[in-house]
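Encoded as structure tokens, here's the structure I'll be asking about.
Other chains dropped; remaining ones untouched in position.
Per-chain numbering from 1; labels A and B assigned in written order.
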Amino acid sequence: MKIAYFVPGPLSRGPLGPDELVRREAFLNQHAFEGTDVEVRETASGPASVESAVEEYLSVPGLIEATPRLEAEGFDAIIVGCFGDPGLAAARELVDIPVIGPGQAAGHVAAQLGLRFAVLTVVDEVVPSIWRQMRQHGLDGFIADVRAVDVPVLELRERAEEVLETLEAEALQSLARGADAFVLGCMTMGFVDVARTLEARIGLPVVNPVLASLKSAETLAALGHSSSRGAYPTPRKKAAATRVHSATAG
Amino acid sequence: MKIAYFVPGPLSRGPLGPDELVRREAFLNQHAFEGTDVEVRETASGPASVESAVEEYLSVPGLIEATPRLEAEGFDAIIVGCFGDPGLAAARELVDIPVIGPGQAAGHVAAQLGLRFAVLTVVDEVVPSIWRQMRQHGLDGFIADVRAVDVPVLELRERAEEVLETLEAEALQSLARGADAFVLGCMTMGFVDVARTLEARIGLPVVNPVLASLKSAETLAALGHSSSRGAYPTPRKKAAATRVHSATAG
């Protein structure tokens, strides 16, 4: 099974550098089932990191361009490498392999572990986007809280210990609002791998969206399901659309 | 009051030609309150028409690029010229003037006219996108049905009579599912101006999303409200984001 983890932006050109792609690919393969091979891809277009609805949208044309190519390359599933699931519906329209949204996947895992979960994310600016995302996925009934640690994505790795302490403090706030499980609301948080430590500290499940989306990809690919064409129809102008986009991006 | 109606694609280069922009501007100004001046703008990037989630997303970078410019030009409100409200949250993050989503505006008008409305749109492919859109806006509790006439956007004008007949037939189906009001789910349908005729034929309100968004823009601009920064925060990297986008689009 071949899974593409697609970063919808030029991650390697940012402060984390090309090593970050290698680190992410290693992390993913280390947690994959035997027989699964994950490749990390990025796109030259798109934002350096996603910390607003603006950046979510700017990351989508790269995903749309890449998705059919990844299918043609023989991947069995694609993970959209951003917690906000930007462009998820569009990507699903374009291919016959499963496309995984990490926010959606992590939410569905958390909803099986407890009654109501809290999303703990990076910066306050994405909190309302996460509420809109969960509403759109029909998952808002499972949400007790959405909170942020107020650390930008690109500083998460270097400020990991501080992030962990703030996550713990925010998690306690969410407990008081009825949360009994947690979802980390950022893929970089997932790769920094604080979920496990936080889970140990607070004694409640903390879902890592990186791993939730990896397992969801392996699950759907193994089951042979692709997205429902009733919910994600093939665009009438599929070819044209891609052409227009090439023009746009050209 | 100056309102920008922004078409997120190269409408004038499509089959409807440059005259369509003129027609739309005339239609909008004809229905505007005294003292309101509407200008129609388009973008060279973006799809020719929006009939899928793919095309919705491809229309957003043009909107993101244009929004701050339109604010700088002195517009008092911006209407996103697509029923699906593509990029609405992103545009709202970027400016201090109201940005109107026609689907959202029309839904809120319809919800004041009846108990449950049906959206009647162009092609089956956008039906699930409209359900997702209404879920995201928290409006799905007001929806009785979403149906399509199966006529592509760019053929609506020339097939207007057929469209009207199909709309009436579909509306009757929606009545049986509990609808007591209707929303046309496509801006081109709105400009073809079938809402009034359909309303007369079926004897129930039919909301034209073009006019609903115009009135919503006039309302919010007159009231001096801009979007809540609690729901649409200014992106931390606002300047950077725009810069990245320029790079992307360049």
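Keep this in mind: a contact is a pair of C-beta atoms (placed from the backbone, for glycine too) under 8 Å apart; a residue touches a chain by one contact, two chains touch by 3 or more.
None of the values given here were measured: they were computed from a predicted structure.
The full homomeric assembly consists of 6 copies of the same chain, 2 of which are present in the displayed coordinates.
By our rule, only the chains that are shown with their structure count from here on.
On the side of chain B, the complex with chain A involves touching residues 45-48, 51-58, 60-62, 64, 87, 89-90, 92-94, 123-125, 128-129, 132, 135-136, 138, 152, 230-238, 240-241, 244-245, 247-249.
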